[in-house]
Each structure stands twice: as structure tokens, then as C-alpha cells.
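Only one protein chain is missing from this complex, and each of the others stays in its spot.
Every chain is named by a letter (A, B and C) in the order it is written, and numbering of its residues begins at 1.
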């Protein structure tokens, strides 16, 4: 058991706060012989890094990841991989006025109620900064997946910002890396940019929906009950800061469907079973079908806003608060790389779990 | 690690298939001295039991729970509580024609792909029958909660069936036990009944949304990162059969809100902090605030329908299938007691985890 | 986490007390397709069963094991295997006079101190009866091992009783099943029988040492640090009732050796590396070498004896106690099958863990 770790065979434990000297992750259970070095991990961190456009926090962190253990001559050894990321630009002074007041929508009040002690200089473990560790660990997971199931491709992107949804009809995979929102819909970029500028200027913020898809995942990953692949994905995505809902395939909309609309019919294709639709999001009974794994999650609007909010002090006095500092007006923008990382970690874990329990077994069709 | 268990200190492991002699659960980590006997558990099982109205499966199971260990003279001893429920009415013959064909929307194909062996007489571990074990374990969790935090009240109910949503304005707690759908809205009962009759007659089925609320949960339960209270709830609810989406508080709709709309402002009340709204669903940074814990999940429509569906056989031939047998046209109806049970188990676990780590500590306000 | 389970991928959770209706085990993580039925398990239980000679408890339990789940048409399905053993001959009346007095050497006093409640009718979870569940689970582990590493052979036997040690020079594998002590030394049987008769008549008891050896275990099982194969074996054996010491290979005697005496030199044999000695007990750095895994453990003398012992009551009064009932004068006799079972469970777990992390990999020599 561990409050700060997840995964079973591919196990990720993170540590560190936003205003300490560094943050990091220990990845345990990594198979030996996997090609890995820090250079391979850096691109994933660069995608998540703040300060890359006017739409994200102006905190300037190089987010350089160092591998301190578990790799020898460019390959994993099977021992723990320790990933270290130093904090460079933590300006503690920005936070001085919130030491005694609880920011609405933040964990300030619950940390205090739970622990009776709180590092008031920032969000501590609840800071979005912690997600850099996840992204680094996700890079290790990708390296493992590349060895075990090399066709798997994981893609996260934004499909909704506030009231404005992307149009699935304009989905273009190549567009995702072309805009500051990681959206596959070029047509929505300008709308979102204007919406976000307006919110930022008015001291407000907005929520978003991120979709993460994993293609070419082998059939058979997961388990029937409490380690369902979708249950693990739900926990993984809900553990990301500010996430309030998680969907697999049809998601909440499945409630509105009939059985004939929802159950994905099957035909035999040239390379195996083919499902005529994918309402299931690639998972049946907690086990992958070989279809795309489709997962979506909602990120609430950033709670750190310049609009004054009513709150109380630690001594129980009513007051108001304005959260200055350098904050993302739409924290969802940086959640796409984090969602990808969590998907990668969950899949790496289930690849190893499946190999452990079943080996090369499993049933053939046709 | 365990594919068939969940929880850390209050740990539930279930076993058994729909067509074996029995199913059951082992509850480990239960505090000693908690009043408990089988009679206390039976009402929860009776609520989930099939065959109680024309809207649920006509399988007739008494679902009598026996406690085989862990209780002495009406109190728990601190050792594992074993809960046994015998299967009485498993008609294996009903399933003979599906031995070699995969029912769309079911785990038949993924079990085969994963394990290479499948008990074709039913859903095995993926049968809704497994949820009886959860409900029994949830009864034990309620007994624990009654000792540790006696004011907690857990309530699950249906808020949507197919296209028809309950009206929150007509919410009446007393109504929930008065109708076969566990809905708090008397006004929607007739609409749902007619809708469901129509679907059943046409060999179809429908999805639903269940909401589970826990009131008077102490502030401070949960943890900041991977054992967030909401992450554990998400995994717990997503692990229920047929669930495709999980929401906390504002849920997916949080994506459409602005920061000023979403962050719940705080005022000091007579008995502690009071939040002016509850978009957060009672959880901030993964830790309970003392507000109502609000969780919703979508249940997909029953995949076992009388309308013929295209599928394939194990040998890879295209075919069709009609799923006879005794199935719920809206499996969501019986999911309300299951959702309550999962909420109870998660809360019992976090009550013990919090006591273990923090004891009587925590910070005071005012 | 679980107080009553062990193993990671091959995970065994037991439940039940000596004076309840039944005891049992849930085995989770079992690979699918493993041939298994209750008939295969029964011989292992029969070996552990009390009442087979005048040297063991006269409690008469048939110890018939039932498999309630996880097996279909003679093969495991990959879902939890539930093993049930009914208690038939629990005579509660034998224990009435000890309800309020703590038996020295027993867990009576610590149960009370820990839990504040105690089933005074017997040892509860600390009764040797619990080990029947282990033996049943060990039978499942053997079936798994037979599939994954069919040459593995596990053998447990007694090498010491009180002051009388077996002579390694007379080791005869065939003798083990020929005598009531499971000893490979025919020459010591008569000595032990006389010693034990004398002790029993005088209302006394004796300790013993059991050795468990696993042959033909593949090299590479285990891990370098906290999941060392020997660390897991140490925990497994120490978890058996009345065990006070565990040794691997040279064991405690390694303290008396020099480096040249202790380190096993290596030569290349026709089928791989050969070690010239086996002080390491088949484990180097926590990982199996391919040599025999050699484990020994000491079982303390039965604490339930007819000689009056000084003790106290729950209300703190000094008193004396004589433990009547049906007890083994040398509980070590029945520990050999239990030690074998624990070895089997640990090896099955590590076979799966190794396959999960490393697959078919590993380094070749020569």
C-alpha cells in the first residue's frame, strides 16, 4: 500500500512538492534490457512544460529530467529507475499572503483539516507541478511498451474548452502538435484562443475535456473485476489534479442508449475480430478487445483566479481572497500529456500483469 | 496485489461465478468489536435481489448471506469476515446455445482472448451476480462506519433512464424506497415504467445513471495524489459491471464552467466551514471537505437482448445471436444498492487509513 | 495490503477459525488452464490431518476440501479459486475453563491486548487448524508449478526433535513417507517415538526442526532487495504457528564460517553452472541459482500441556492453568506438510512475478 504510488508490476511512486528543491518518481518493476536514457524522456516533459504559450503559466521551468539509477549503458537493468526533476523557478514570495487563508477550489482547507500542517507556499503535492513526475514515468512506460507491444500508439488531445467543443468531423491527427491546445480540430483553435484571452483578462478561467486514445493495444489486458483495465484507467485519470469525471467509450452517454445501439456487433476480419462500432471504448468486462482504448476526462477550471472569492481564515474568520501568482487559465491544456502518461503507465502495468498470469497463452479465434 | 480485491485496510476480496455452487467475499482488516450478524446484512442483499418486480431478472435467488468467520457473540473479532451466498437458481441449460458464440457487449470474447478458457454457462466473474458479494461486504462496511462515524448516511438512487432524467426539483428522499427504480422523483416513475415495458417487449434494453451520496462524512479522508478519495471512488464504481463513466460533483459538466462558477466559496458556519455550493462533490485535492460526497455513474444498457445481433464464433465464422435467459432490461436498476455498497467500502477503508496515518490529529478551524 | 494474505501474483488469503463452521482459502492470480480438481488436493491435506498416529492430536477431522470457484471442466479459469474445508469435530466444551485465563505460550493474552475480544473456544486464527487452508492452497501452487516448471520437487521432513537430531548420513528420501514423523532417517524413528511417548505421558511436549527442500527450481527467481526469494521464504515460514527461527542454506551456522568455507565455488557442468557446495541454500542475492533451495525452521514445543502453568486471569489475578483438549505433543510433526505448502506458494508466486517482469529473457551462460 502506498498513498503516493500506483500500478502493480510497473509501479510508479512520486515524491516532491512544488516549492521544494526537486520532485521525482521511482519506477519499480521495469523489465530489464529496455533501451532508455534521459534524452528519450525529455520530449514528453517538454510538451507538459509551462510557459510555452501565452495560454499557460509563466512559471519558467526547464524540467530537465535526470535518471539516477536503474539504467546501465543505455538499457534498463530491472532495478528501480529514479527520475529527478529539479525545481528552478519556485517563487515563494508570491504565496505569502495566502498562508492563513484557504483558496476556494484548492486543497488548502482539506490539507489543513487532514494533516494539521500545510506548506502554504504552494499546492504542495496537489500542485500541477507533481504531474511532471508522472510524465517522466510515462516516458519510461512508453519505452517498456515499445519493447512489449511496439504497435501501441497513445495520443491525448483536447476536445472541449468551456462551452466550445471540437468537431469530431474535423479530427486531424497531424493538427494536434500544431496548436497550443493539443486539439485535433484546427477549426476550433481560434475560438478557444479568443475565449481564453477574454477569460484571462477578466481574471477568470475555464474547464476542458481531454480525450486519450491508445491504438493497437493487444486484446486480453485487464481483469474481470477489481483490476478491470477501465477501473485502473478511471483511478489513474481521476488522480490527475482537477479531474472531476472519467469516461470510457460512450461514457456517461451510454445511459441514454438502448441495447441495440450500444452493444458493438462483431464480424470476422482478415486479421481477427472486427467490431462494427466502439461504444465499449475498447474494453469489455474490464479486458481489452483489441479496439482503440478510448478514455475522456473533464478538467475543472483553474481555481486560482484574480476575481475575489469569499473564503475563511484558519482562525475561522470570513474574508476574501485573490489568487495571484502564475497560473494556467485553463489547466486542461497541460493535462493532455499527463493523460497520455497515465494511459502509458496503466498499459505497461497490465502488459506485465498479463504476461505474468497468462504468459503467451490466451485463446485464438479462427 | 490481487485481481479480485480492493481496498487497503478495509480490504474486500470476492470469489465465485454465476453458475458455481456459491459466491462470496472475504473482508479483511475489519476493526474488532463492531456489532455484526447476518441479519444486519440481509436487508442490503434483499434490495439488490433479482425478481422483485417485473422490471428485473426473473432469476429467483434467496441471496441469503452466511457469516462463516470473524464474528464471535455478535461482534467482529478483527479477523477475516467470510460471507457466503449460495447459488440456488442457476439454470445452466439456458446458456447451452452460446457456448461457442460471443455475445456482443459481453466479456465472452475478451475472456476467451485473455484466458483461452471460459465458463460458457454464464458471465462467470463478469455476471451481475458477483455484485451480491459486494453488497454483503458493503453491509460490513456500513457496520464499521456506524462505529467510527455514526452520522454518515449513504444513499444511492437512479436519476436517469435512457432519455428520461429525474427532476432534481422533485427530489424526495422518502420516495426512493417506494418505487422499483430507487428514484427520488415520484414523477418519473410512471414514465420509466412505460419506457421499460416497451423496451422489454421489443427485446431491447436501456442504460441509466445512478447517483450515490454520502452525507456527514468527516473532513480529512483521502490523500493528495494516487489514493485520492475520488480516485478510489472512480475505480470502485468503474469496477461495477457495465459502468462506462464516473463523475464527482459537477463531473463532466465541470468542463463547461468558469472558475468563478466552479470554485465553491466558503463561509464560517456555526459548526465549521460551510461551502456555498458543492461543485467539488465534497472532495478537494482528493480529500473530503465535510460536504456531501456526490458520485454519479452511467450504466450501459443490458447487452443480453432478444434482438438478433451479429457476432462471430470461436472458430471465426460470422453468425447471429439472440440472448435468451433471464436478464434485466435495465441493469442500472439493481446498480443503486451496489453503488452504495462500493461507497461504503471505500469510506470504511479511508476512515481506517486516516486513523492509521493521522490518528486523532488534523487541523482545527476557528 | 491484507493481514491475512500473502503472495503478490499468486496470492493466498485465508479465513476461518478453529471453532467456526469452516475454514478456507481464496487463491487469486492463478494462471488459466491449469489442471485442477479437489481430488488432486486431498492427498496433501491427508498428510497434514490430525489423528493419524498416536503422536498427533486426536481431533478427528476428515479435512475434505471443496473447490467452490475458479475451476471449469477440470482446469483453472484464471479467476479466484475458493477452497472450503468444513470443521466437523470442534468440541467447544473442552475449552470452557480457559475462557478467562491466558494459556502461557499461546496468543490468548495478545489477542486480548490487541483486539479486546477473543473467541475463547480455541486458538481462533492462531489455531494450527488454519494451516489446513495453507496446505490446500499449497496444492493449487503445486498444480501451477507443475505447469510452469514441471521438474520442481518439494520435500519437507523433520530433522530434529528436542535433543535428538536425524543423521544426514542416513538420509533416505523414500523413508520420509514411511514413518509418522516425516523423517528421512529410519534410524531416529524409534528414538523419537520413545521420547515423545515419555513426554506425552508426563504432560509435556517438545520442539522440532523441519527442513524443506525444493529441487530443480529454475535460476532467476526472486529479486535483489525486499522481495528476495529468501526474504519471502523467511516470512512464509515464520508465519506458520509456533515457528521461532528460519534458516536458508548454512543458516545461523554461516556466522561460524570463513569466506573460503562459505562461498560456493562454481564450475561449468554439462548442463550449466555447477556449484561445488550449497552453503547458499540455492539463493544468491535473493535470486535462485538453480541449486536446491534449502530452508529450515524451528517449531517450538506445543504450549498446550497437562503440566500446570502459572498465569493470570483477565481481571489480573494470579492463577494456574492446565490445558486439556486434544493437542499434539510435538506440533512440528504436522509442520512438514505445511512448510512444503508455503514453499510451493512462494515459488508459484515468484515464477509468475519473474515471467511478468522478465518474460522468457534472462542471460545465458556458455
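Here are a few things to note about the model shown:
One rule holds for everything that comes next: contacts are C-beta pairs under 8 Å (C-beta built on N, C-alpha and C of every residue); 3 or more make two chains touch, one makes a residue touch a chain.
The shown structure was predicted, so the numbers you read here are calculated from the model rather than taken from an experiment.
The shown chains contacted by the absent chain are A, B, C, with contact judged over the whole complex.
In the complete assembly, the contact with the undisplayed chain comes from C:252, out of C:39, C:99 or C:252.
Among C:6, C:44, C:120 or C:157, only C:6 touches the chain that is left out of the view. Touch with the chain omitted from the figure is made, among C:38, C:153, C:186 or C:312, by C:312.
Only one of C:35, C:74 or C:361 touches the chain withheld from this view, namely C:361.
In the complete complex, the hidden chain is touched by one of C:87, C:179 or C:302, namely C:302.
Of the listed positions C:102, C:120 or C:192, the one in contact with the omitted chain in the full complex is C:102.
Contacts to the hidden chain, counted on chain A, fall at residues 1-5, 8-9, 11, 13-17, 20-24, 26, 28-29, 32-33, 68-70, 72, 75-82, 114-119, 124-125. Within the entire complex, the positions of chain B that touch the omitted partner chain are 1, 8-9, 29, 31-33, 78-79, 224, 352-353, 355-359, 361. Counting the whole complex, the residues of chain C in touch with the unshown chain are 1-6, 8-9, 14, 102, 104-107, 109-118, 123-126, 130, 160-163, 199, 204-209, 219-228, 230-239, 241, 244-268, 273, 276, 279-281, 283-290, 296, 298-303, 305, 307, 309-312, 314-318, 332, 353-354, 357-358, 361-366.
Convention: only the chains that are shown with their structure count from here on.
Every chain gets a centre from its CA atoms, and the centre nearest the mean of all protein CA atoms is that of B. Seen from the Cα centre of chain B, the chain whose own Cα centre is farthest off is C.
A straight line joining the Cα centres of chain A and chain C is 45 Å long. The mean-CA centres of chain A and chain B are about 26 angstrom from one another, to the nearest whole unit. In chain B, the residues that reach two or more other chains under the touch definition are 1-5, 8-9, 14, 114-118, 124-125.
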